[in-house]
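One protein chain omitted, others in place.
Here is chain A:
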Amino acid sequence: MSSNNVASFNEARRVAIFGGTHGNEMSGVTLVNLWMMNSREEIQRKGVETQPFITNPKAVEKCSRYVDTDLNRAFTTENLSAPNGKDLPYEVQRAQEINRLFGPKGSSEAYDVIFDLHNTTSNMGCTLILESSKDHFNLQMMNYIKKAIAPDSCPVLLNEDPGLKYATARSVAKHSVGLEVGPQPQGVLRSNIFEAMRIILKHALDFIELFNEGVEFPPCTVDVFKVSERMDYPRDANGNIIAMVHPNLQDCDWEPLTPGDPMFQTFDGKTIPYEGAGAVYPTFINEAAYYEKQQAFVTTRRETLAANAIRKV
């Protein structure tokens, strides 16, 4: 294999683990608090400074998703460069603070990797969220994690379409990795969900340690689900929801939805079928926080991404 095909990256020395970006997503809140109050042994790796961090302490205190505005949509260029002041929404102030501590976003001083821990009410299992199809370091990490937990699966959701992606807390880092584990109700801590997230994180940190030690990871391919379209609930003229996710679609994240399949059910029991052009793979099906974002689920299409071999510089 020619060394021309190997992508080189600096060692990943500075790694952050964010919890409580949404204050009612309990696995991340609990894990980060555990590491901040007690021993960090579990997340330490040779040559890596791993920083656990609660990103939205006021939302965690209230056990609500956010206080003024969604922190995980707040890291826009506009917000990060706004003159800082007490009048700014709480989460915009937090975004600026997080950008100072772990960024600045887009600069060479930014943290190498940020893992952002989330839960969802959707039946998504352990999902890894990728924001760029060209981040070979992240692709190799995700390939490593998938192999490590096989035969259990770990879907990778790619959200890079500028019209669909959003300005996440983790986007401050050079390599951003979202961990989305469900199903878990808001405000609830389920031990199986907590342990699953912990295991994924362990493998991710192991990967970083191996990389930093000089291991070269050969080229690989990663199957991903690429976000295609947001589907809202059917609504009446006043914007009220007039149907629910159909029982046949509920909990069927990552399974194919073909034209004609039941999609919604009205309150008096009628079925509304999916009428797209072809089969899609829905996810974020019936996420509690997305009712206000006009989203019943997102459709995805399957793609295979190629990752170059990688090694440290």
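By definition in this document, a contact is a pair of C-beta atoms (placed from the backbone, for glycine too) under 8 Å apart; a residue touches a chain by one contact, two chains touch by 3 or more; residues count from 1.
Throughout what follows, contacts and distances are computed from a predicted model.
Chemist: Have a look at "Transcription initiation factor TFIID subunit 2", "N-acyl-aromatic-L-amino acid amidohydrolase", "Glutathione S-transferase" or "Transmembrane emp24 domain-containing protein p24beta3" and point out the UniProt protein name belonging to the hidden chain.
Modeler: "N-acyl-aromatic-L-amino acid amidohydrolase"
Chemist: Among A:G106, A:G187, A:P256 or A:P273, single out the residue that touches the unshown chain.
Modeler: Hidden-chain contact among the options goes to A:G187.
Chemist: Touching the left-out chain: which of A:Q96, A:T121, A:N143 or A:T168?
Modeler: Hidden-chain contact among the options goes to A:T121.
Chemist: Identify the residues of chain A touching the omitted chain, counting contacts across the whole complex.
Modeler: Contacting residues on chain A, toward the hidden partner: 30, 33-34, 37, 63-64, 121, 183-192, 194, 240-241, 244-247, 250, 265, 267-269, 286, 288-289, 291-292.
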